[in-house]
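A single protein chain has been omitted from the complex, and every remaining protein chain is retained in its original position.
And then chain A:
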């Protein structure tokens, strides 16, 4: 029976002690401890969310970079193909030009050759004429060295002339 009858002196001391302990610990221990724990948890959470944000930013940047690289690659391809086209154009243009030029020069050469040939032929004609005259002269001279013969010819010719 003594056990379950509270000792009121101890009740008083326990009450006083407990309330004092509660007030003291609340002021000097629980408040700073809970505040520090809360603060640390907040900062950890903050750091985590910041890390998450940085990761997002990072992946965003990576995506952007990839996009840029892709665009650059596409642009490069475009430029290359354009350059190739241009090259082909230039080459074909040059070929055509050379062709035309060649043809023109050949034509000119032919005309020149023809001209030269004509000149040469004319020259040959002249020479042949001169030579023929000389030969004829020489032959005539030879033939008319004999008086007799000259007379015969004259007479012949005279006979032929019909008045």
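One rule holds in what follows: a contact is a pair of C-beta atoms (placed from the backbone, for glycine too) under 8 Å apart; a residue touches a chain by one contact, two chains touch by 3 or more; residues count from 1.
As a convention for this text, contacts and distances are computed from a predicted model.
J.: Which one, "Thiosulfate oxidation carrier complex protein SoxZ", "ATP synthase subunit a", "SoxAX cytochrome complex subunit A" or "[lysine-biosynthesis-protein LysW]--L-2-aminoadipate ligase", is the UniProt name for the chain you do not see?
T.: "ATP synthase subunit a"
J.: Please pick, from A:24, A:91, A:108 or A:128, the residue that touches the omitted chain in the full complex.
T.: If we include the chain that is not displayed, A:24 is the one touching it.
J.: Touching residues of chain A against the unshown chain: what are they?
T.: Residues 2-15, 17-18, 20-22, 24-26, 28-34, 36-37, 39-40, 43 of chain A touch the chain that is not shown.
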